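Shown here: the complex without one of its protein chains, the others still in place.
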Amino acid sequence: MDVATFLVQCLNALQYGLLLFLVASGLTLIFGVMGVINLAHGSFYMVGAYMAYALAPAFAQVPGIGFVAMLAAGVGLALMLGWALEWAFVSFLYDRDHLQQVLMTYGLILVFEELRSLVAGNDVHGVAIPGWLAGSVRLGSLMDYPVYRLFISGVCVLVALGLYAVIARTRLGMMVRAGAANREMVTALGIDVKRLFRAMFAAGVALAVLAGMLAAPVSSVYPGMGNQVLIICFVVVVIGGIGSIRGAFAAALLVGAVDTFGKVFFPQAAGVLVYVLMALVLLWRPEGLFRAA
Amino acid sequence: MRAPGARAIVLAAAVVALALVPFAGGKFAVDFVTKMMVSSIFALSLELLVGQVGLACFGQAAFFGVGAYACVLLTPKDAAASVWWLGPASVGAAALYAAVMGSLSIRTRGVYFIMVTLAFSQVAYYVAHDTPMAGGSDGIYLGFVPSAAIAGLALVDLSKARPYYYVVLAALVLAFGFLAVLLRSRFGRALAGIRANEQRMRAAGFSTYPYKLAAFVISGALAGLAGFLFAVKDGVVNPELMGWHVSGTVLMMIILGGIGSLHGAVVGAFAFSLLEELFKSEALFGGFATHWHLGVGLAIILCVALLPRGLTGGWTREGKSLGSADERR
Partner (left out) sequence: MNRQSTIAVLAAAALLLSMPAPAQAPKLKVGFMLPYSGTYAALGEAIEKGFRLYLAEQGGRVGGREVEFVKVDDESDPAKATDNVNKLVKRDNVDVIVGTVHSGVAMAMAKVAKDTGTLLIIPNAGAGAATGAMCAENIFRSSFSNWQPGYAMGEVAAQRGARKVVTITWKYAAGDESVGGFKEAFEKGGGQVVKELSLPFPNVEFQPLLTEIASLKPDAVYTFFAGGGAVKFVKDYAAAGLKDKIPLYGAGFLTDGTLEAQGADAQGLLTTLHYGDGLDVPKDKAFRAAYAKAYGAQPDVYAVQGYDAAQMLAIGLNAAKGDVSRKAEIARAIVAAKIDSPRGAFSVSASHNPVQDMYLRQVVGKDNKVIAVASHALADPGRGCRM
């Protein structure tokens, strides 16, 4: 492999890792920080993709700002959806066994999948890349690199910084982390943990939807797309260490690198390398790479 | 608390009811209930780990799949194997994988344990899916149904539905009985102690690692037995048997049935299968039956909302089982 190709592969690994972080960011918040096992995370990602498919034609009329407006609209809708979902299905589960959350969110997966089938049908759809982000950057004489992917990577970094800043550096983040660790104590201190958790859950859903909307133009929109991202998101959060945003970020990049170079150098074992990575990490550091911030 | 005598009567009645199915029902009933019984054995294997030891394993499908694949791969190409060595060999293969998986995973706790077990089962899945040894993604056929003959004397024909039904029923009763005795023994009490408070056990000088590993191996062996019975019945195995969906489904079964009791696992296995059948029924839902996932999903959500302890009211452990403040340390 020559230098040029190697560098491009590094770029591929970086870009994929950042995309993974973006897709896993919602789960990082809900599962990593709040400790809620949300199997429906993949479904929210799918909802985001289908939302992009549904909203894109309307917002495409407005060039430039139309795309950003669509993302904002999607996030707004997702916040409302997440708020309602937490109130209806999750709020009473905090006092119960975690396995009840597992079963509940599993039920939600089935419901979302079927609603999607009823509302949007079973065909494969595409979402057009907005004009100002279409086009490619030439990487030497080797190949082109789509501008849109660089854009997504940029958004990922922003999300990572924002998430870290809020969770690790603000009072709000501190309250959430404290609430996840010990609900009764935090309530006794006068903080409305219920609303706090509801807001955080909604934010997690919104992040998943945002990721779905952003990824839709590159990954296309089709039944079952949520299932495929679910496991890899859990892997990323766990490798990084539950409760650590930095950890999830590092883990995403690590998984991106293993996946990318695995496909090139070990195609026979490419499917299993990520899991071997996770097993090795957990056997070396049984609680993930980073401790909770 | 129910009198032990009453409980024994209920269990006996259940076994009798199951024994009568081939007489009361048609070919399909025999088929379907055989499958539910195999699922019950599978569910029991997971209940041992989750309910009795407190280890939420998300890789149970690996043991099931190893048992099934061992049955198919060890059967010679030209003749039927004797079930008397093929069965134990398949179960042994699953137990071996469980020993390997367990010895490495038990070092982790809570959610991390779940993910490590998932990782190991994914390794098994990819070996089955991607290596030529295991026949590839379309699966492989069982060449011959194993024979149950001893010294030339044919005891029972495992390829016939009715005799096989009773073989599986016997296996279920034996598995249930074995676990019931095991859990009442000193070993079982040690497991209960580990579930309740492992640190206290360790502080009292008890070495918990060998007990957890032993439980893992027994659980793997039982799951392998279920896989073996599945392979003999279906005659075809596929890598999807080791997929995380299967691990997830069996976990859903025992949560639905109620964690903490053996009969909860069996009830959960039956209930989950029947629930799917209910919503798939064209007789009840007509054309909408193709959207049966919606019904099952809603039913599950309702169950969680209204029955916090599953269908049989199994106990739930106090506080959170995974990722709580204590576990994170």
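Letters A and B mark the chains in the order given here, with residues in each chain numbered from 1 onward.
Here is the rule we go by: a residue touches a chain if its C-beta (ideal position, glycine included) is under 8 Å from a C-beta of that chain, and two chains touch if they have at least 3 such contacts.
Note that the structure is predicted; figures quoted are calculated from it, not measured.
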Margin query: Can you list the shown chains that the omitted chain is in contact with?
Written below: A, B
Next item on the list: Specify the residue from the set B:Phe32, B:Trp84, B:Phe144 or B:Tyr166 that touches the hidden chain.
Entry: B:Phe32
Next item on the list: Determine which one of B:Ala17, B:Met133 or B:Val181 touches the chain that has been left out.
Entry: B:Ala17
Next item on the list: Just name the one of B:Pro76, B:Gly177 or B:Gly235 that touches the chain not displayed here.
Entry: B:Gly235
Margin query: Applying the definition given at the start, please give the residues of chain B touching the unseen chain.
Written below: 10, 14, 17, 21, 24-29, 31-33, 35, 126, 129-130, 136-139, 141, 233-236, 238, 240-241, 243, 245-246, 263, 267, 270-271, 274, 277-278, 280, 282, 289-293, 307, 311-313
Checklist line | chain A, residues in touch with the chain not shown (by the definition above) | finding: 1-2, 4-5, 8-9, 12-13, 15-16, 113-114, 117, 121-126, 128, 136, 138, 142-146, 148-149, 218-225, 228, 259-261, 263-264, 267, 270-271
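One rule holds for everything that comes next: only the chains that are shown with their structure count from here on.
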Notebook entry, point to check: Any idea which chain A residues touch chain B in the complex?
Noted result: 35, 37, 89, 92-93, 96-100, 102-104, 106-111, 113-115, 117-118, 181-182, 231, 234-235, 238, 242-243, 268-269, 271-272, 275-276, 278-279, 282-283, 286-288, 292
Next item on the list: Going by the contact rule at the top, pick out the chain B residues touching chain A in the complex.
Entry: 50, 56, 104, 107-109, 111-112, 115-116, 118-120, 122-123, 126-127, 129-130, 244, 248, 251-252, 255-256, 259, 291, 293-294, 296-301, 303-305, 308, 316-317, 320-325, 328
